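Of the protein chains in this complex, one is absent; all others appear in place.
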Amino acid sequence: MPLKTPAQYKQSLKDGRTVYFRGARVDDVVAHPVLGIAVEHAAIDYALADDPRHRALAVVEENGREISRYYHLPRTSEDLLRRSELIATSTREGATLVVLIKEIGTDALFALHIVSEALAARGAAQYRDRVRAYYERCRDADLAVAVAQTDVKGDRSLGPSAQADPDAYVRIVERRADGIVVRGAKVHTSVVTNTHELIVLPTRAMRAEDGAYAVAFAVPVDTRGVTLIASPFGAFDKEPFEHPISARHKMMETLTVFDDVFVPWERVFLAGETEAAGPLALTFVKYHRFTAVSYKLPLLELLVGAGRAIAEMNGIEAAGHVREKLTRLASYHTAVGALIRQAALECTLAPPGLAVPSPLLTNVAKFQFASQYHQAVQMVQDLAGGLLVTAPAVEDLRSEVTGPLVAKYLGAKAGVQTEERLRLLNLISDLTASDFGGYQEVLAVHAEGSLEAEKLQTYREYDFRGPVAYARRLAGIG
Amino acid sequence: MPLKTPAQYKQSLKDGRTVYFRGARVDDVVAHPVLGIAVEHAAIDYALADDPRHRALAVVEENGREISRYYHLPRTSEDLLRRSELIATSTREGATLVVLIKEIGTDALFALHIVSEALAARGAAQYRDRVRAYYERCRDADLAVAVAQTDVKGDRSLGPSAQADPDAYVRIVERRADGIVVRGAKVHTSVVTNTHELIVLPTRAMRAEDGAYAVAFAVPVDTRGVTLIASPFGAFDKEPFEHPISARHKMMETLTVFDDVFVPWERVFLAGETEAAGPLALTFVKYHRFTAVSYKLPLLELLVGAGRAIAEMNGIEAAGHVREKLTRLASYHTAVGALIRQAALECTLAPPGLAVPSPLLTNVAKFQFASQYHQAVQMVQDLAGGLLVTAPAVEDLRSEVTGPLVAKYLGAKAGVQTEERLRLLNLISDLTASDFGGYQEVLAVHAEGSLEAEKLQTYREYDFRGPVAYARRLAGIG
Amino acid sequence: MPLKTPAQYKQSLKDGRTVYFRGARVDDVVAHPVLGIAVEHAAIDYALADDPRHRALAVVEENGREISRYYHLPRTSEDLLRRSELIATSTREGATLVVLIKEIGTDALFALHIVSEALAARGAAQYRDRVRAYYERCRDADLAVAVAQTDVKGDRSLGPSAQADPDAYVRIVERRADGIVVRGAKVHTSVVTNTHELIVLPTRAMRAEDGAYAVAFAVPVDTRGVTLIASPFGAFDKEPFEHPISARHKMMETLTVFDDVFVPWERVFLAGETEAAGPLALTFVKYHRFTAVSYKLPLLELLVGAGRAIAEMNGIEAAGHVREKLTRLASYHTAVGALIRQAALECTLAPPGLAVPSPLLTNVAKFQFASQYHQAVQMVQDLAGGLLVTAPAVEDLRSEVTGPLVAKYLGAKAGVQTEERLRLLNLISDLTASDFGGYQEVLAVHAEGSLEAEKLQTYREYDFRGPVAYARRLAGIG
Partner (left out) sequence: MPLKTPAQYKQSLKDGRTVYFRGARVDDVVAHPVLGIAVEHAAIDYALADDPRHRALAVVEENGREISRYYHLPRTSEDLLRRSELIATSTREGATLVVLIKEIGTDALFALHIVSEALAARGAAQYRDRVRAYYERCRDADLAVAVAQTDVKGDRSLGPSAQADPDAYVRIVERRADGIVVRGAKVHTSVVTNTHELIVLPTRAMRAEDGAYAVAFAVPVDTRGVTLIASPFGAFDKEPFEHPISARHKMMETLTVFDDVFVPWERVFLAGETEAAGPLALTFVKYHRFTAVSYKLPLLELLVGAGRAIAEMNGIEAAGHVREKLTRLASYHTAVGALIRQAALECTLAPPGLAVPSPLLTNVAKFQFASQYHQAVQMVQDLAGGLLVTAPAVEDLRSEVTGPLVAKYLGAKAGVQTEERLRLLNLISDLTASDFGGYQEVLAVHAEGSLEAEKLQTYREYDFRGPVAYARRLAGIG
């Protein structure tokens, strides 16, 4: 089966899936005024493979067939570096918004390969075989795949089986000869309104008593009982002049409900093995944070570039404090990029031979990104000036009455065209001071794991033994 | 003349003023779907004086007549503290958005009192007399007054008279027997679409060659030649459930153009005295930053309160990192509040007897507020979680189909009503992750002076002599 | 009894107290080459009262008698402000090192007044009477008083009565008709090698089972069984040219051992009332952190002054980054000072009528001081340059051979005398890059409560209810 074109991708989404937006059932996600923007955005991943400039990066040949590089199982640092580059490239084309319809799904598939291999080593080979078959199916059909991981969790101080409502975590409510029936809901499911498949993973380690919650599986999005309630966040009719990014690029987020959904055994990847739930959640996260840092790089590049460009237009680029801010932004971008490359270079191999980027470096990179993001936004807003939130409308610029006034008065230094300056200011406003800016801020601290999760993982991955031994030796208490 | 009621205030704005919004002339600012929200918000200042709970704070008796406390010339620390409290109170009623229609105008009037007094001491008494008469008129008619200070500035590396376009700063283009004619434009003019009066101040110190730019005056907003081009930022039809603040509260910002506007001498407060331009700009800022910190306090209070409330609903308030964040937010709120009270307590008196809050402490307070704001937003977003940008719509909650699913799955810990949780999340989303959130971020770093301006003023106001002498004495080089 | 003179003070210390320094018993703390420096330093508190320039601040008249202001029970904000000023003044005279021989003792006495009053209200009046009598004795004899609070604690995860060694916290080992016998040890006891009295307080709240540990009392320092093991930290023969502060100023710290020490009842202030241990520890801390911030102000003043002075000598004061650093140092000094004054102004009254500085503001001030101290040191070191640690010796400057070379080459800009520059550099080196500098750093994060303790207290003192109510109201869930 050849790679899908963008047009084929879009056509394939018209499948009767159950999606709600603002209380109303969505008939056609492609034609919908809001969800359709997300479909167009997602099509970037398919378009890249179609684009001669990007084909060498986006497509690899395996066993004589072309497949999307996303589906290429990483076996070397170089594989990870190229994957990272592809993720960054598609995000760049997506105007700093990750495309994600293949990125996240393959992160999950890599994790499933590793964890099912470990289960096979302990005697449960069925999961490995199913994972392989499912992976090949997705790869060969060039499918778009979402991942649902975060449970609604109920009371966060209690474990799954201790909740007042047993459905606060997705669980197996029935085991049948032909498969399982699952119930529950996941939040923050990105892009699922426009993928073909949905992989469901546990959100955390499970204890012995949580057997029903140690479950992983995949379903087609149009499966009966799967209901997607899409968030209206940031969804209003946007003027592209004023919202150059978010008027054209969007990612849908849903509350994903599993109302007694039947999953045949061939699509079940974990069903009760509580000891594997934690490793599966964690291995997914190891890949996904590496993916995440990769797709944050264009965002940081844009912060630097927009900050520098507007400083120049405003005529302040020589000021000491401006250089200070640009230097800090540039260092931020540089460090996060270098750390994630180093994470690929310091990867380890996990059976069945997959390269896993260094979790320590990945988490350090992710934390550097996440913890400094708001401060970086502050610096860019500082460089841009108050017009970010006080500039006139495009209609004012175009009007015969007000247009000349706007043109005369908002040009800044000689040689700068007012329209260009307003466009640049609107880009920064859309990027940092709009709902899209808020979305980026919230994603920075929550998506792919919170700040606390990154710190916890860093603490666990760092090997304190060498440093402690060194300290003891120097203290003379070796 | 008695104090205006909110109804009288609104009625009085229907005066034919020249306002454009998205390229179209606005006939009636009160009835306009966007500008009307700003009018309602502004009416809070009048409503407060009408409200028995707030009357003692909002109204003072002077010479047997009741006047708005805003117009009360501060002569003691207590006056400044009460003024600060009034500003904070009206902003609290305004859901963290400053009302500003009397706050900023009186800041300007206080500065004009002081600077015109100094000019009188140097022989130019006419300005003082005009300022007093104008002040009394505004006070007695209980007027709403905007201030336009920031020029469009053209090339920031050049002074006013060195610009390619001589109109890059507002200037006197003609001196007539009966007054002056001014041309130019000011940016970031807040609330002027719904005030009666507009005071224009120089934006910076002027050199000898910049005489035409050393100009201050006041005009009624409906004056011929004054054109207000309103910003469409954040102006779309908002669902109050999802935008509990910004669907109801708004401040308009305009590009304010002076197209050969005639100003009679009685309304001219500076016309060529270049040496007074800097002091006037600076004295206004001394009052206005004090005002600014006062009206930021409810914003900080809300960050603390919302952070704590959502942590409780999410059931995470006992976690160490949550307490750490709440402690930092509480410290931030506490320190900024204490510093601004201390600024009032350490005020100085300037002829003709006005109390000026300590500029050093005011700038230190303002910088503490502004430099940490984005980090505080990060902490609140961190406490709230990703639902800030992925939650369903109000229609999903109300729908018979999706409503039960939303209610079941988004309730968090026992005892929390899903709707209450969503309302609180929406409050935080509106406050921190929407265009309104972006507006607050940009205001933090730009309004009432940038971070750099605050640092510069701190450097100038701090008296290094004592510390240097102490260092030299301890070094033995006294 | 009149106030003691410095000479009387020194003479009175020759009392046979049991002090060890580097394993050897110290016969005479005044004559000892190390401990004697601390005695000279401590004498500043007595000298101030003797000095006409400071007498009005240092001495107050009460009931027709002159007493040291330290002993003046604070009843108003003004009392607290003056006390704060006195503490800052004596520390200034002490070259940024607190004198402490009356400061800390009176903090403890104020706390004892309040807590014993509360005990009296619950029926145990004996403690109040003893406290008053003891206070009057110290005040009338103008005594120097140390406080021992921090127990050695053993395993910090266990409470006092759960320790393997029951002596890990000071405890009552015997109750007799005439008094109690105590055993245990306290660490970090400052200045006790040169005070007359030692007050012992519990270090934390106690549970019901910890009755033997809920003990407070006072003993003369020469009491049998009290052994002081003095720390040798920073004690070597210092060249005053190179260590202009620490060659002349010193505070001793001891491990204070109570080896079955008998304390007569009249000196026992708590003996088993576990519920009062926490309040006593905390009330002491409320006063003592206020004292602490007061005596940190000269340190911050010196950082600013030294930073500015050396920047000028180095000829870099006009550079943007230098102004940035000086501004940050100045803001730091200003904010901490203003917050502690505000803490005095917002005091509350506790029975029997003592003014307690706002614990919220005190902790916020203390945390601002402590958390930024190392960064401030970094800035001053940055301004000063590498000569802090590479400059020649005073003997090189004085030598006929090397002196001219040093003078020629280390003069920096014209008009600066090399010797003056070296003296200033040595001051900064002593202040920030020596054992004394390390001492100041460690005190910043540990003395008078750790960073964590300050955060905890801030969290407890901040009233979240108002902010939460405000958030709920704006969210529409009032």
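The letters A, B and C name the chains in turn, as written, and every chain counts its residues from 1.
Simple rule for what comes next: contacts are C-beta pairs under 8 Å (C-beta built on N, C-alpha and C of every residue); 3 or more make two chains touch, one makes a residue touch a chain.
Here the structure is a predicted model, which means the values were calculated and not measured.
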Neighbouring displayed chains - absent chain, whole complex: A, B, C
Selected residue (touches chain absent from view) among A:Gly225, A:Gly278, A:Gly305 or A:Gly403: A:Gly305
Per the touch definition above, residue among C:Gly105, C:Gly437 or C:Pro467 touching the missing chain: C:Gly437
Among A:Lys14, A:Arg398 or A:Arg472, residue touching the chain not depicted: A:Arg472
Options A:Gln8, A:Thr76, A:Thr327 or A:Thr348, residue touching the unrepresented chain: A:Thr327
Sites on chain A contacted by the missing partner chain, in the whole complex: 92, 95-96, 244-245, 298, 301-302, 304-306, 308-309, 312, 323-324, 326-327, 330-331, 333-335, 338-339, 341-343, 345-346, 360-361, 364, 367-368, 420, 423-424, 426-427, 455-456, 458-459, 462, 464, 466-472, 474-477
Missing-partner contacts on chain C, residue numbers: 20-25, 150, 152-157, 164-165, 167-168, 184-185, 187-188, 227, 229-234, 236-237, 239, 242, 253-255, 257, 259, 314-316, 318, 321, 373-375, 377-378, 381-382, 385-393, 395-396, 398-399, 401-402, 405-406, 408-414, 429, 432-435, 437-439, 441-447, 450-452
Residue numbers in chain B that touch the chain omitted from display: 319-321, 324
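Quick note on the criterion: only the chains that are shown with their structure count from here on.
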Inter-chain centre distance, chain A versus chain B - centres from mean C-alpha coordinates, in Å: 38
Approximate Å spacing (C-alpha centroids) for the pair chain B, chain C: 43
Where chain B touches two or more other chains, by residue: none
